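Notes follow once the structure below has been shown.
Heads up, one of the protein chains got dropped from this complex, but the rest are sitting where they should.
Moving on, here comes chain A:
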Amino acid sequence: MSFDWSFFFKNLFTPSGPFLQGLALTVIVSIVAMAGALVVGLLIALMRRSEITPLRVVASFYIWLIRGTPLLVQLVIIYTGLAAANVVRFQDGEIGGILIKAAVQAAIVGLIINESAYISEIIRAGLDSVPVGQHEAAATLGMSGLSAMRWIILPQALRLMVPPLGNSFNGLMKSTSILSIIGVSEMFLVAQSISAASFKTFEIFAAVALYYLALTTIWTIIQAMIERRLNAAVGIDAKVSSWQRLFGGRRGATLQPTSSPIGDLV
């Protein structure tokens, strides 16, 4: 076996400028897409619980459509397909003086749409898990539906939603590697070009794998902190240490979520 250790360590510890930019883009796109998907997902979840039938139908159709098609196909349709059909053509643009490439905009829109379908189901399950007595208590105090949702139901549902939402974010960060297909120069695409220029495919992708692993590990630790804080807010003293979360602990294992957006691609 030939493995160029020095090339591997060089790329791992002193990565090139483009590689670091790719890493930064991966992180930024993930965070922006997740934030957007949370908002859209909440909206879809509320529509699905609405008393107005058309809203429920639209939300169900959206979830059915998005969950039933691969992210890769969705991205190509949004970026290339819509442009080819002269529906929407993404243009490079600036927000606050920062250039945002057309492909990046399309990628963020695509990830938000894709992820929001999964997230809406997580949010719906979380909202449904709050006992009916809490809704009734809020109602008897004269709280409006919206106010009850904001102050009574959501804060309680959030605690139960964070573990599966965290898993979604974990999956989302890894899904960004698919964005290379529409030319977003995130970490994976940069690595591909390094690989093409150096022929050291194993070394560069081993380094890339470790970077993805580092990202998801950092997120796991942050997620455990969020969970501890939310549990403490309802007076539950559940100690899930980051160590337990990473390397197994019975409670951590039971909180393993179910759906992953990348599942569609495999």
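Here, a residue touches a chain if its C-beta (ideal position, glycine included) is under 8 Å from a C-beta of that chain, and two chains touch if they have at least 3 such contacts; residues count from 1.
We adopt the following convention: contacts and distances are computed from a predicted model.
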item	value
Protein name as given in UniProt for the chain not displayed, "Alpha-D-ribose 1-methylphosphonate 5-phosphate C-P lyase", "Carrier domain-containing protein", "Ectoine/hydroxyectoine ABC transporter ATP-binding protein EhuA" or "ATP synthase epsilon chain"	"Ectoine/hydroxyectoine ABC transporter ATP-binding protein EhuA"
Hidden partner chain, touching residue among A:F3, A:W64 or A:W151	A:W151
Chain A residues touching the omitted chain (full complex)	131, 133-134, 136-137, 139-145, 147, 151-152, 155-156, 233-236
